[in-house]
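All remarks here apply to the structure that follows.
For this depiction, one protein chain was excluded, whereas all remaining protein chains were kept in their positions.
Chain nomenclature is as follows: A, B and C, assigned in order of appearance, with residue numbering initiated at 1 for each chain independently.
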């Protein structure tokens, strides 16, 4: 038995593998495939201040080793989350981190404040990087002042673990990371999806109702890995890495690049038990390479 | 016979398909596989003011449906190009566009001035987006003032067709496009490679000598297509699209998104005759959909 | 219902026409109960262009041999890869997914299938027939090559009507143009339909007009198939619903703009 546990600020995770927001529902969807309590943590689907229908169908398109989505934060709002969803998942023996989104700073603050009293919710992930909403979303994550402002506002009301999820659609992700670290973020997670587009050449129409959408999956892994490496060198707070992780080797690459923990997104669609295999694979790797603890490989890339 | 010809400023291309810089040598490498005179144009490997060795081996890594490279502008310099390479290719019956790179504005200007007298070279493509060199390169392409400055300086000395090749590693590629258009660029081409990274988990080392490199191939197509669509809506000059194009359908998607012509890069490595098939495929598409000329489908996406 | 992810063994790939084929698959364990209308998410291996699984209805089930069948039409890269599969290989399925058709009030129903949309209707015909419901089937296709396995339907249906766009089999025209609809009053207590979107909408209009209860099985694009991604949604009177978990079967009265 190797020690797989890692700490993201005050959250002690039993292992560094979490499910990514928007790709894992709230957990129950995956119970038939593995014991979700095995996870280091579960990131919920985005939670906003009000009910949101999301974008019109069609909302997804397949691309070479990846997919585009333009779901657009569909959820029933924070009150519904607290009333109807939280009771069903609060007994999980793993951390539940709520992914918080909105179009306005006030909205973010409102959601954070309402989530604060929930015992089981030890932290939130501020999604300032959703490319699929007209207002807010990615706009917060692509400008340093705006990223700083939303972080600051939420920090003021939210004393528990505050993770800020960064957008890759920027010239310098390090600068955004520094901006949110400067306003008191406890951790940054990256990357959200890359803005992309797909076209049906025969019909001469976009494949998504929103024309553009967010690209995820193995295709984006090299970009995600580069950004995690850049940000991990730059900030002092722990970095949570994601983007295309599909197996233990991928996850280990992110840890080596400097991520303290990882999230698995699109790969859950191809193999709903993939996270379980990734956790086991990391342990096997530690054994094979004679490491006692996963923390020994974090940032251990020899450059 | 449909009319496949398009115009990029003063260059009349017999069809919209060109080979991308750095993936096609100077043309002769592909003569065994198809008649390269069939191409709309050939973009040469980057040409710099002085000889450059490029980066150390290893310079490439395979990624899901793509590859990373960190060749880093290896070439023997503009004088060698003029003396040794130009004579071998100047009889081609297709446009030869030289991809011009350097670390300083003076360097760009020097190369442009030296290429100007060459009859066969009707235009140059300013590469302000190479992610694989320490100085200059991408730095010019990720800041509006620098992109504007290098364009302005070269424009002053270079009256023939001036294409500026944009970097995708930016928050707003439209702004950079507008900046270079404002300084008199005749066309913009996009995208260059996305900055990425790959790691050998077993050895705990980066796979590239330079740690990071440029991502190309089908994996990046959705991002490239989105950027071409954004830029084509924004500027008035013709847009040349590229990024992951591997067949006629891909090329047509870029044309529909607003590109006047396309370039094919990494796909040449998998099938050195791919450009020939793409040209034929575009013609078949025009026939099937009853278009007389390829210009009818440029920007014809129904949104 | 518990969902499973399992490697099935391919027992047979029966190619019916150049485009339609039936994969017969054997479960490595005891097959769980599968309801009419449910589907599987099929992993298409060895293909760089098919990263996501493909949703395919469960066409037939044999609990004694632990086998199930998929009826598939070659329409793109994924289905073409499946077409090439041969006996002895394995196929990974996540199943059984989705809801199922509900039982009718009365005891005479009509199933309307278009092309490969017939796939989920066979199990339904079987179930209804076993419950004593009189089942009629109307199958439409572009040509006779899109009308497959009619004998199977005949086993459980009192009559099988056929239309083809070109008249190469059955009546010429679209399903909604079939002469059976000419009758002023139709005594079906329910119509069940699966096929191209335009066809199902036409059937839905017809059912609404004739005042007949109607369920359709939607074929929305899916990424996960298990309710996790919210890509497959359809607008209903109660807001967006997932086609993969809350569907694929919907009563047209609940679908926005369908009745």
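We take it that a residue touches a chain if its C-beta (ideal position, glycine included) is under 8 Å from a C-beta of that chain, and two chains touch if they have at least 3 such contacts.
None of these values were measured; they are calculated from a predicted model.
Only one of B:141, B:217 or B:258 touches the absent chain when the whole complex is considered: B:217. Within the entire complex, the positions of chain C that touch the omitted partner chain are 46-48, 51. Against the chain not shown here, chain B presents residues 22-25, 29-30, 32-33, 45, 53-54, 57-67, 69, 71, 74, 217-218, 266, 268-273.
As a working rule, only the chains that are shown with their structure count from here on.
Of all chains, the one whose CA centroid is most distant from that of chain B is C. Inter-chain centre distance (chain B to chain C, centres taken as mean C-alpha positions): 47 Å. The set of chain B residues that touch two or more partner chains comprises 65, 218.
Touching of two or more other chains is recorded for residues 48 of chain C.
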